[in-house]
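The other protein chains are all here in position, but one chain of the complex has been omitted.
Presenting chain A:
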Amino acid sequence: MIEYLGILIYFIVAGALALIILGLSFIFATRKADPEKISAYECGFDPFDDARSRFDIQFYLVAILFIIFDLEVTFLFPWALTLNKTGFFGFWSMMVFLGILTIGFLYEWRKGALDWS
């Protein structure tokens, strides 16, 4: 675990550096806010309508697909590292797992979950 200490220090240093850079602009820049300046920017026009719009379900689909295949990768990591110990049995077990996931992927594909029309 000790090797994570460097990463922790790195995180702290990086966070501090980011705060410093952000803080410097607050200290040295001149700020004069007026209503035109702080209004929302929509290509120079006033907003046409309400900012709330129907949320596209595609984003959810992509997020769910990401979660599924991300989990797949989590299972692949230990498999890849220990393949020389588990041999053909381990290999074929993972192939079955991947096959089932592929069928899920085929389902999504045919259903059009991946089309951005």
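Quick notes
We take it that contacts are C-beta pairs under 8 Å (C-beta built on N, C-alpha and C of every residue); 3 or more make two chains touch, one makes a residue touch a chain; residues count from 1.
Following the convention adopted for this analysis, contacts and distances are computed from a predicted model.
One subunit of the complex is not drawn; among "Trafficking protein particle complex subunit 6B", "Mitochondrial ribonuclease P catalytic subunit", "Ribosomal RNA-processing protein 43" or "NADH dehydrogenase subunit 2", its UniProt record names it "NADH dehydrogenase subunit 2". Remark: the omitted chain is touched by one listed residue; of A:15, A:47 or A:87 this is A:87. By the touch criterion stated above, the residues of chain A touching the omitted chain are 84-89, 92, 100, 103, 106-107, 110-112.
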